[in-house]
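Take this structure, written in structure tokens, and hold onto it; I'll ask about it next.
With one protein chain removed, the remaining protein chains of the complex are shown where they sit.
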């Protein structure tokens, strides 16, 4: 299918009352794995776009913003991350960013969905850029929660890049206290955990602050940060948890030093961006402060996902 | 691509102020021939749908309504059609209907677009049902207007199944007096001509009445008829012209007799449907009566086609 | 609000997979009565448009088609309708058409919704054209079903112009066998009943044939007819029931005679249109024939109404 489609639109429902229509140039793939529906679109505004279960997962336009923001604050806050665990992250771009840190001896990536990962290996080369082939990378096709609960080695950094906790979707458990407790067990004492944490909304239906509160209920330190991701058409959030390290505590000078020392080549992240990301708008600060809800296996948090 | 798309829509702009959104289950093909953009969609409401230059051309749901309504009124009004000419008609369904009439010795189909026809041969089997393989069928890849202007044999019925005269599109000339005059030259004295004639609108931008007036300026007899085509989401029009035969003049009894005699197996057309199609709503009758504009090569008629 | 809106659209969901977007020039009113949500829009394609509970009820462009098709087949099939009952019909246009028949001594209109009717009286003058003021008109604000069940006079024609039986909506009961049985009790022996009967679909979810079957389960004679209504963007259906009179049995000559004798001034209806309306496409004939479901109070028929 090499011809541009005539007048075809992907409808991304941010809510029942706010819809984004992306005009689609080409449909490159659509299939169902054992776990989820996968589409690869080429949109006019965002280029190649991976859609999982009807939601934009990442796009050629700005996947580097999302993935650098996910990986580097936690990785840089650790003085010398040697062993890193990635949960989810099928596109391979999280792995790509992790492996930029030369101290990393091994990066274990645990993704449930073999078919998705194999599709990404073949079709999203600009995402993974060969990271899967690195000897330091180890790829396991397992359920993240099961992997965490089995005895195993500790990690310096654990990065959760699992899709949103949509009602009825497979990812709901990955945003509960029980999950974060298992993560904590598998972190070395100096270790840091970071998870993508859904959209930052001004509305009361917002889930980011629940994830923040839940991480905070498990870890001594919890920090939230946000950035605008054009292909998501919204402000996106991440949450870090650790026993002792606080990414925002690093001065710009120290960050610069670590970036230089590690020889990181980054397109988006920088000490200046770190300042930007961790400076939360007051409406978010307020929510984080006031939120009391902790997500549990019994009462998980769930983002809007109706009517897709 | 065997998986259903998640939330993808084909936008069919009926005008700048009325849009139809068809949810698309699958995109089966999209390519550009030398003459036009071709898409094959599978929509939830209409099934397989052929889209040319952004407009629904015909769909699995109701192509039989469109094609039977196009072909049989003219074919049945002729006492014994032996030689039939089809202009356009790439899907092969017009040819399929023509060949149902056992008196037909030869059906010549003249379509400009070899790539489209070859695509239809392969992918729209339920449309043509093998008609292209019939020994009575003769397929020429030529421009219809050029074909008409060259000296050649006369035909008993000429059927024009060419896409809408969209501004800037390739079909504008096929709805002009000059074109219809060439058609008349190639008709036998008892011959009938029929052309698809665009949407029947209640609005003043309506083109159907201009086509009717233009046919009427060339032929002794001109008749217009309409039917609702669900996948077009509107009332559709056709215009017949001839020197002497008036389809609406045949009684239901005579029509029944001819259908039986010819052994026609039809899904939509019947004497009762003929009555329905030729009974025009008064708003259309009024427009046909009042319309004075004749489309010419210099001042052709053109349907809405902006913003696709 | 005299200025045109900039880029505002009314979304009419025909189904979950087919949406119509009408661009709105002006919003003239929006309020909730005790029974339903009422909007008056001015759309570019249809002009003034009355929307009840999110569905187009009737529009300036073509309300005359809908209302003439609803009223005249039954009224003309009765040799001399003197007493007529209208159920629903808040706009007053059904009443307007009924009162055109000079034999009518009294037209009783029973509509539940006083606020709606009073709004229509004031804002839809081109619909009712003063019909409410006629001495022959009698307007009652009651529930139609309750009115029917109370003892009372018989009627020559009963016309049900009640909104669609949407899931959870107030009109579901008006399309059940129980309702039609009460209607039958209130008809004079020569009387005719007609009801609007929802959209004529090619899909299996279609309700028109259920209404037809239900009328047929109560009356000796049942007939279905359809016409394209541009503002509904679909083919619309009506069903007639009676003990003896069959509208389609009247010849065009007799219809012409009655129209002339009664001095009816009509914009849409005519003997020719009668032929058109009662000539059903085979796909509808097939459904009517095959449908076995009868709607009852326990198991009523319901049209699509989700997600409005």
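Assorted remarks:
When the chains are written out, they are named A, B and C in that same order, and each has its own residue count from 1.
Keep this in mind: a residue touches a chain if its C-beta (ideal position, glycine included) is under 8 Å from a C-beta of that chain, and two chains touch if they have at least 3 such contacts.
These numbers were taken from a predicted model, which means no experiment stands behind them.
Within the full complex, the chain left out of the display is in contact with A, C.
Of the listed residues A:62, A:156 or A:223, the one in contact with the hidden chain in the full complex is A:62.
The residue touching the chain not shown here, chosen from A:79, A:153 or A:281, is A:281. Residue-wise, the contact with the chain that is not shown comes from A:18, picked out of A:18, A:125 or A:289.
In the complete assembly, the contact with the undisplayed chain comes from C:38, out of C:38, C:74, C:95 or C:301. Against the chain not shown here, chain A presents residues 9, 15-23, 43-45, 61-62, 65, 201-203, 227-228, 230, 233-235, 267-268, 270, 272-273, 275-276, 279-283. Interface residues of chain C facing the missing partner chain: 1-13, 24, 26-27, 29-32, 37-39, 51, 53-54, 308.
Heads up, the rule we're going with is that only the chains that are shown with their structure count from here on.
Taken pairwise by the contact criterion, the protein chains link up end to end in a single open path, with no chain closing the loop. Taking the mean of the C-alpha atoms as each chain's centre, chain B and chain C sit 34 Å apart.
A separation of 53 Å divides the Cα centre of chain A from that of chain B.
Mean C-alpha position of chain A lies 55 Å from that of chain C.
Multi-chain contact residues of chain C (touching two or more other chains): none found.
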